[in-house]
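Note that one protein chain is taken out, while the other chains of the complex remain in position.
On to chain A.
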Amino acid sequence: MNEKLLVVCGTGMGSSMILKMMVDQVVGAQKLPFDVSSDLASGARSSGADVIVAGLDLAPTLTNVPATVIGIKNILDKAEIASALEEYLASKNDGED
């Protein structure tokens, strides 16, 4: 079962598009179990996503969202994205044990 990953930003079409591209590349290259989509932050709560990825400044404002929120400082940094996603997957597996 793939996790539902939602990438968000303020407008839903600016930085989230770039961030989504980077997430897509990381997920594809490392074959991570995520289905990736993007939207504006207003849509985060109703999205049904398991994980939300956003810029580091936006992440703290996504309260009351029934999903894990990951903040990324440099949206072009695939290493940062990869390690954040891997950390999430590791913590999920720990939880299930």
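Points to keep in mind about this one:
The rule is simple: a contact is a pair of C-beta atoms (placed from the backbone, for glycine too) under 8 Å apart; a residue touches a chain by one contact, two chains touch by 3 or more; residues count from 1.
Just so we're on the same page, contacts and distances are computed from a predicted model.
Name of the non-displayed chain as stated in its UniProt record, restricted to "Succinate dehydrogenase, cytochrome b556 subunit", "ATP synthase subunit a", "Ascorbate-specific PTS system EIIC component" or "Cell division protein FtsL": "Ascorbate-specific PTS system EIIC component".
Where chain A meets the missing chain, the touching residues are 9-15, 17-18, 21, 24, 38-42, 55-58, 60-61, 71-76.
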